[in-house]
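All protein chains but one are shown at their positions in the complex.
Showing subunit A:
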Amino acid sequence: MRIQKHPVMKIIEKEDVEFIFNDTKIIGKKGDSLASALWANGMKTLRQTEKENNSRGIYCGIGNCYDCRVYLQGSGMVRACITPIKSGMEFYSEDRGDMSS
């Protein structure tokens, strides 16, 4: 889903950034949010709902609705739409306990 060419916007090839999502290695681009990096890799689902195990992904895209909540090792709960990816980050759909270290 990454845009390759555009009639008006400059499309600059950015450097790769490797990170983990649910134990899977994903390659995004510098400047991506977690949401955009995953979406560019064809992954729209970020988590399953707690009660009925339904899929959820981003909705508002601007940090307001919290539908895109995932867990970042070393931090805790984050919003995928406003969290920039950095090399080596580990994200999970579920809280694994002790995420803040």
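Going forward, contacts are C-beta pairs under 8 Å (C-beta built on N, C-alpha and C of every residue); 3 or more make two chains touch, one makes a residue touch a chain; residues count from 1.
The rule is short, and it goes like this: contacts and distances are computed from a predicted model.
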| item | value |
| --- | --- |
| Among "Pyridine nucleotide-disulfide oxidoreductase", "Cobalt/nickel transport system permease protein", "Glycyl-radical enzyme activating protein" or "Stage 0 sporulation protein A homolog", UniProt-listed name of the chain not shown | "Pyridine nucleotide-disulfide oxidoreductase" |
| On subunit A, residues whose C-beta touches the chain left out of the figure | 1-9, 11, 31-33, 35-36, 39-40, 44-46, 54-65, 67, 72, 74-79, 81-84, 100 |
